[in-house]
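The block underneath contains the structure these notes are about, expressed in structure tokens.
Every protein chain except one is present and positioned as in the full complex.
Here is chain A:
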């Protein structure tokens, strides 16, 4: 296994993936398993720190994706591969199914065409439901629902452990991941790439741009122009306490519009219920802020659909920023003569499609660039993945867990040790939270901040607190 601190610098790689989000993680895994010597460069202190950190954690079927688009293909393939590997990797999956629900005559009228599209997209188990059937399935739903249809195979997954597992599997099969490494310069000399980063330099046969929100600026930096431009789209979310998850069984999808899938109400694998996202166009790629009016609007929307939510504590709020572009389609293309692949514009569906994108890009790489490797016959499986799904075994149930540190989310000292000392350890508080869920519950650190500060003191780049005299 490669030590991320070990000098990757001055080495040559078959492939360098730039960007440690869910897409970069899936790419690194795919190329590594296919036998390539691969490196992932992440500019942030920790992985999954961009677009991948705020999504709705749904494994989509692609029922409403643009038919025959690259996005559609990637969702279908990505989902299929996820279902094949999630058990072996120990990744949670809750087979909730989804209901697309109409609340007005106008929405009701759009249902048949959506159903037709689902069929055209190869999702053929969708089925129209009457108002009574919906109410029977979801008795806590407000009475205003007019009808809808079910999409039985929309599921919920873990948005953080999933890409983390892809990276860990890449690592234990020989890949290298380095953080705090922003690509400052890159040039292709006709034979290979020369990359200079904030922490070192290397050469590579092929460079893959999976820089998410910075995909266009990176492309500019690497090849002097960019074929797409990122139009950041913010989505705010409100998360409800665990009691709320008993109120809803399926994912509740609204009737989508042209630009957005709309505001979703869904359980999470962590046992919560979340509502969101909004779709707010903004210029900034770095504005992850929430605002109270929007949060109140989301809460009101959620309560309108599920009235019992009014009395359930709100545990968290957050915003994600999707790297949309001027077009709806994914912006994936290979420049064979420059040995460069761009994977841009992966919007809301990235978590579902990432493994499919990785297959698509690998096919492109073989076809367009003509590279070939010998795939690893029996890939190693990473051990000691976070066990933070409410629907799977947890360390608090097992012996020698060191005791619970975060009581709201039942995070033990063993969970925290694992996150701080594993092969790709947390380097920021945010990274620690994503790996363990510590402080992410209803008290938001009221009880565990002090203990967490003490436990993580020697590990984080920026400590939670400092000692004073």
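By definition in this document, contacts are C-beta pairs under 8 Å (C-beta built on N, C-alpha and C of every residue); 3 or more make two chains touch, one makes a residue touch a chain; residues count from 1.
Convention: contacts and distances are computed from a predicted model.
Hidden from the displayed complex is a chain whose UniProt protein name, among "Carbohydrate ABC transporter permease", "NAD(P)-binding protein", "Cytochrome c oxidase polypeptide III" or "YeeE/YedE family protein", is "NAD(P)-binding protein". Only one of the listed residues, A:8, A:318 or A:365, touches the absent chain: A:318. Among A:243, A:303 or A:336, only A:243 touches the chain that is left out of the view. For the chain missing from the display, the contacting residue among A:106, A:291, A:337 or A:384 is A:291, taking the whole complex into account.
Interface with the hidden chain, as seen from chain A, comprises residues 239, 241-243, 288-296, 299, 310-311, 313-319, 396-404, 407-408, 410, 412, 429, 442-447, 449-451, 453-454, 462, 464-468.
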